[in-house]
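Omission of a single protein chain aside, the complex is shown with its protein chains in their original locations.
Up next is subunit A:
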Amino acid sequence: MTSSDQDGCAEFSRLSRRGLLRGTLAVGAGIGVTSVYGSAFVQTSYAATRSAPAVLVVLSLRGAVDGMSLVVPHGDPVYYAARPRIAVPAATLLAKDGFFGLHPNLAPLLPMWNAGRMAAVHATGLPAPNRSHFAAIEEVEDADPGSAARVGWLNRLIGRDADTHPLQAIQLGESVPPVALAGPQASVAVESIDDMRLAGADKWDTAGRRPRSMRTMWAGAPGPLGVGARSAMRAIADYGPVRATAPGPANGARYPGGDLGKALAATARTIRGDVGAEVITVDHGSWDHHADLGTLEWGDLQRMTTELASALAAFFTDLGPLASKVTVVTLSEFGRRTKENANYGLDHGFGNVMLLLGAGVRGGYHGAWPGLTNDVNADLLVTTDYRSVLAEVVVKRMGASSARVFPGFQPEQVGAIA
């Protein structure tokens, strides 16, 4: 063994004690500190992660889903007047009340709806229209208009306690992290669970040279890449319990083919692995249906709605009893226009629907309907700030303070979470 090997081993045994790690971390917060414990990554799990008492899954329907196709306001005559070709016929709707009904392709979720475990809050959105996808995503996910700092609401949520473990928040299915997770708290973004391994740290690397040398290399590396490298090496070690779970879905769940099913299956597996993930984000889309949104017989919306509903239904089946701690909420950057365009599609609009499923949800239709107007530029107006919906989730499910996650915002009562 060379002298550097010995140093490495001593360092390993010294720093693998979690108490010392925490002590180091308590000096400050965020990126600067992450580099402080850069040399402290350990190869074996040190039970760094606590069990998450509640899990929030944020499913972003990217590109702006048309909420009026998913949750149809059949009681508003303007809906049918404005969409002569692409409106969803009232006779086909599910879970119909006097005013709303669900798109027929949401059928796989009907059992959850009927059991009171699924809610829809209509006419939600930003305080003022923002029709740029990119600017709206920034605004929705930053959710702190008073501050110029680019810190996402989920980063503030996981920053509410002393836990700084990167596995506290995980994006699955997409390796580019979302704005909502941007900020000083480390998080993980991976396409799949299989990605959580260090190439070269194999059975031939008997002396553990590979992980040790990589920790040395990246211990003091600056910037987001240095943070990412260190988080990755720490997360690999602690993700072990997830890799130890069976790779297939449980409880007879059958996911549809496609990225959403894969990401939600990985989400369920991660929750089963119990590695302390409190927040899991999944992106799906594009739902940017300027053209070929289509009808019930053909088009992108009916096809994607089937995929969405069957993937979510499979997810809750897969979770089994663990479903009692998991809440899913869907978000889009904005809604779509009331009136259809010439291409069987809808241009960028304003208000939208948010869906909530699972733990703590008070099922049914929520929100105040503003009434539609049939004008080429008319939008569904927003009657409920989307932050009021999210505030209920983070306060009642995650035990967070709304003022911390949504600074300067006064949430209104929505009633979608018990």
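Odds and ends about this structure:
Heads up, the rule we're going with is that contacts are C-beta pairs under 8 Å (C-beta built on N, C-alpha and C of every residue); 3 or more make two chains touch, one makes a residue touch a chain; residues count from 1.
One rule holds in what follows: contacts and distances are computed from a predicted model.
Look at the chain that isn't drawn here: its UniProt entry, checked against "Putative signal peptide protein", "ATP-binding cassette domain-containing protein", "Cytochrome bc1 complex cytochrome c subunit" or "Sugar ABC transporter permease", names it "Putative signal peptide protein". Screening A:R156, A:R212, A:R272 or A:H366 against the full complex identifies A:R212 as the residue touching the chain left out.
Contact with the chain that does not appear here is found for just one residue of A:R131, A:R243 or A:K396, A:R131. Interface note for the absent chain: among A:A90, A:V376 or A:A403, the touching residue is A:V376. In the complete complex, the hidden chain is touched by one of A:G226, A:P241, A:G364 or A:P407, namely A:G226.
Not every partner is drawn; the one left out touches subunit A at residues 2, 4-5, 8, 62-63, 131-135, 166, 171, 174-177, 182, 188-191, 195-200, 207, 209-210, 212-214, 216-218, 221, 223-229, 231-232, 235-236, 285-286, 290-291, 340-343, 345, 347-348, 376-377.
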